[in-house]
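Missing here is one protein chain; the remaining ones are kept as they sit in the complex.
And now, chain A:
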Amino acid sequence: MRSEDEVNRAIGQYADMIKRICLIHLKNDADTEDVFQTVFLKYALSRIAFENEAHEKAWLIRVTINACKDVHKSFFRTHTVSMDALKEMQDNNPAVQNMEVLEAVLKLPEKYRRTIYLHYYEGYTAPQIGTILGKNVNTIYTWMQRAKQMLRQALGGEQDAK
């Protein structure tokens, strides 16, 4: 079991990352808050000794994605309207930039959203994403390729999807 100081430090360091992962998986702030509590409680109760910060970060990403999947399994949440989260976030946080890009990403299938976020934002390579998501690296390459194509189409082919 970890101390409150450790949990406080982890919240300060990883809250934004978890919020972003929640954004690409969930549909409203209430679910996001549930996931926040689940993830950091698991972190507090976990006895894992992290080798380094990267290990800790990858563990939190994995736990957050799983928590989001659990939320999806709930009957009521699977029947709510999508894109609510983005609007809710926009209302709460008018400073969000490149809203059309974010909207395009969030319109992608979930597995592509996840891959795009981990690759473009977190900077993970395809093999690293494969490890985190427990998927074959070739699958990740395929998903990345398709996600880029879909984004290009969604954004009118003007963006360079390099």
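The criterion applied here is as follows: a residue touches a chain if its C-beta (ideal position, glycine included) is under 8 Å from a C-beta of that chain, and two chains touch if they have at least 3 such contacts; residues count from 1.
Here is the rule we use: contacts and distances are computed from a predicted model.
Peer 1: Report the protein name recorded by UniProt for the chain absent from the figure; options are "Anti-sigma factor RsgI-like middle domain-containing protein", "ABC transporter permease", "Glutamyl-tRNA(Gln) amidotransferase subunit A" or "Mg chelatase, subunit ChlI".
Peer 2: Checked against "Anti-sigma factor RsgI-like middle domain-containing protein", "ABC transporter permease", "Glutamyl-tRNA(Gln) amidotransferase subunit A" or "Mg chelatase, subunit ChlI": the hidden chain maps to "Anti-sigma factor RsgI-like middle domain-containing protein".
Peer 1: With the missing chain put back, one of A:19, A:107 or A:146 would touch it. Which one?
Peer 2: A:19
Peer 1: Can you list, in ascending order, the chain A residues touching the missing chain?
Peer 2: Spelled out for chain A, the touching residues are 1, 4, 7-8, 11-12, 15-16, 18-20, 23, 29, 32-33, 36-37, 40-41, 44-45, 89, 92-93, 95-99, 101-102, 105, 116-117, 120-121, 148, 151-152, 155, 159-162.
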